[in-house]
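Report on the following structure.
Every protein chain of the complex appears in place save one, which is left out.
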Amino acid sequence: MSGFAALVARDLRLVWRRPGDVAVVLAFFVVATTLFPLGIGPEANVLARIAAGVLWCAALFAALLSLDRLFAADFEDGTLDLLLLAPWPLELAALAKCCAHWIVTGMPLAALAPILGVAFGLDPSVLLALSVTLLVGTPTLSLIGGLAAALTLGARKSGALLALLALPLCVPTLIFGAGAVEALATGGDFGAHLAVLAALALVALATMPWAIAAALRQAGE
Amino acid sequence: MSGFAALVARDLRLVWRRPGDVAVVLAFFVVATTLFPLGIGPEANVLARIAAGVLWCAALFAALLSLDRLFAADFEDGTLDLLLLAPWPLELAALAKCCAHWIVTGMPLAALAPILGVAFGLDPSVLLALSVTLLVGTPTLSLIGGLAAALTLGARKSGALLALLALPLCVPTLIFGAGAVEALATGGDFGAHLAVLAALALVALATMPWAIAAALRQAGE
Amino acid sequence: MADLHFLANPARYRRFSQRVVPSLSIATALMLAVGLYLALIQSPPDYQQGDTVRIMFVHVPSAWIAMAGYGLLAALGASLLVWRHPLAALMARAAAPVGAGFCAVCLLTGSLWGRPMWGAYWVWDARLTSMLLLFFLYLGHIALNRAYDEPERGDRAAAILVLIGVINLPIIKFSVDWWNTLHQPASVARLGGPSIHPSILLPLLWMVATLFLLFVLLVLLRTDTEIDRRRLENAEPQA
Amino acid sequence: MVTPLLEVADLACRRGGRRVFERLSFALGRGELLALVGRNGSGKTTLLRALALLVHPEAGTIGWQGVDVRAEPDAWRGRLAWLGHLEGLKADLTVAENLLAAERLRGAPQAEDRLDSALVAFDLSSLAARAVRTLSAGQRRRTALARVILAQAPLWLLDEPLNALDAPAQAAFRRALATHLASGGLAIAATHADLGLAGGRTLELGIPT
Partner (left out) sequence: MVTPLLEVADLACRRGGRRVFERLSFALGRGELLALVGRNGSGKTTLLRALALLVHPEAGTIGWQGVDVRAEPDAWRGRLAWLGHLEGLKADLTVAENLLAAERLRGAPQAEDRLDSALVAFDLSSLAARAVRTLSAGQRRRTALARVILAQAPLWLLDEPLNALDAPAQAAFRRALATHLASGGLAIAATHADLGLAGGRTLELGIPT
């Protein structure tokens, strides 16, 4: 367990040394979402209607944007070997990496989304819900993306390939995440959607670390 | 000039190593656009409304996803030194890299966008316009993205910060790109938008290679 | 999976396929001829849809085969990862593009059919969308399989992916159904419609059987090619 | 003759469809050093990676105190200190941070007090607070070697440890290796240079290029 904490701490420190990498991801999120109000024009009803979907899609892309270096950097400088050689389960290491990724992307995205939601004319009560769905949903994205990142290690040209692998698997999270916000706005059952979102996160938590570890082992060969 | 062609050819070969690799970029583009209906909902009138924004957004994302490694890979394996040592202007090398990038992302995206437009229920006349705006606008994205990629190479924090500034530079391109399509659909002045888009591309072409070369030189120090 | 145990050895597989393929090809060709006659000539045009209904005889079997094909990929992936069957990898490599092909045929025929029926090539219907996502899963598998210089690595990576994908497939399907029903009451003709008349059902089932045989035949043939290719790649370089 | 701790029997490995070596057997006891030599591409790195369970061998067994190491892979990994062709250092972290992080990844939380002696052994004290990004090639290699000492593992697996080292650093490495062997440690090192330690055994890997 101390290895787990050490790995999370190391990754966070690395991000801290190069804050620009995270900033670019957040900037992409902002630019992608502000594009829609600018492009569609100021019709409030259309904007509010699509807000949840757009914000969720942009969050999904932003999460993926940072994922392709999740294991690649370790692979190229030889630290992946050290991870594979650590005397504790590789599954935990995989989880730690995804965890660190979530802390530096998922959490800031969830914090940033309500601010952008205002630009779409969302209701204050909905803004909080948006943030909550992102908080519950982004761990799943980090885990699925982590698998795609591990699978494409040592493959040629992995950026778009990674996204191609991850995006279809992220669809349920996207649908229930955006759906939950919609539900709140239109009087549906927000709690039920959130529960599904949490269930998806638990399923990912229970399966992905094993798959990622398997993928990392074969990349180390 | 033969060095320019050689560099473009080398980069294209790296991408075309197996023909599937370009297909992956396209497949990714398709998957990315498909996500928006899933997030926003299937209503045809809303989708047609936001189609241009969605497709432009996905194009930006595709460009970014492949760009951040544009120079980083050369930097890490030492080929950047070989580029810096080539006996012809580094500005040309920078242009060649962006050019190769545009050929494998911008061009195919512009070709594919109309087909996706159909799925969003766009009018046939609008489809062609969409393709044209992408063809004129994506070089700007490749050039600006190239600068961001070069700036993030150095260890200096100011580099990362400048990269952050480069992303908002893409905003005018996005606005006028998506705006041009909108204009055509709603009876606005398509030509004027397109002219601005072309002007942005020319400005980028005239300034970015120098900026990129400067950034590369300082990364090589 | 008993068959696969028996066939796990490529040489034994080779002997098996050499015996089966000729008769299988003939059977497929004959059934296809009969099927086309039944579907194109013998079955009546639909009172509503006219002759376009004949698209169904390709469309529906393709859909089913595409779904079954992904299941096959998952089974092959499991036997590669668990038992390290060398043939499983080769067969998965052979089967994925065939399955993706049937998936594409389903999407294409569906949207060609959709134009006269709904007035649009594409609508964001739940079943259409989940079929599209299945197609993407196929594409991901194929792309990953080929992204490695060492084919063995591509095989194992794709096997891990397909096992996760097959867990997710029901979840995706369920969420897409839910997504569509929430947003959209049925404004376009729902797929399926009234129960199918026997004069259409018989040729349909016949075509299902025929195209399924075609799928099997293609997979067997492509597996042969993959074995040859892998042998060539693994040949020790002289000198 | 020491009783062997590590016993490798009939090991065979392939890379990219080609067999790199087969029927490789050797045994190593306390305080013994095995130098792997052979032409470029003869499989030294592959053998080291197979011993570390990073490469899946085609056939053969690796035993430690008579037990197959694959039965308890985590315990086995805990006994290894690894130095590869690549240093495995994070360019953005300092020397000290890299060393401590690596130790914590091995599950040993209390490395701070041992850090100084590892730094001193490779004359790194004055560089401890420098980011690895700003180090010269030899300084990086020395940092990676300090990590090996710090691990306090019974078996060292080293891939060309002398690469990029200057003469004093090579001497420092020889001292560290001698200390390790004298205290009952084992070491396997792939090298093209002379390790310069008396009494080491040598395994020549065959098939060239």
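The letters A, B, C and D name the chains in turn, as written, and every chain counts its residues from 1.
Methods note: a residue touches a chain if its C-beta (ideal position, glycine included) is under 8 Å from a C-beta of that chain, and two chains touch if they have at least 3 such contacts.
Because the structure is predicted, anything quoted here is derived from the model rather than measured.
Of the options B:L84, B:V171 or B:A214, the residue whose C-beta touches the omitted chain is B:L84. Against the chain not shown here, subunit D presents residues 15-16, 38-41, 45, 85, 123, 126-127, 134-139, 141-142, 159-160, 163-170, 192-193, 209.
Although one chain is not drawn, its touching partners on subunit C can still be listed: residues 149-150, 237, 239. Listed for subunit B, the residues touching the missing chain in the whole complex are 2-3, 6-7, 9-10, 13-14, 17, 73, 76-79, 81-89, 220-221.
Keep in mind that, in the parts below, only the chains that are shown with their structure count from here on.
A count of C-beta contacts for the chain pairs A-D and B-C puts A-D on top.
Subunit B and subunit C have CA centres that are 35 Å apart.
Residue positions 18, 21, 24, 27, 31, 38, 41 of subunit B each touch two or more of the other chains. In subunit C, the positions touching at least two other chains are 133, 136, 139, 143, 147, 149, 176, 179, 182.
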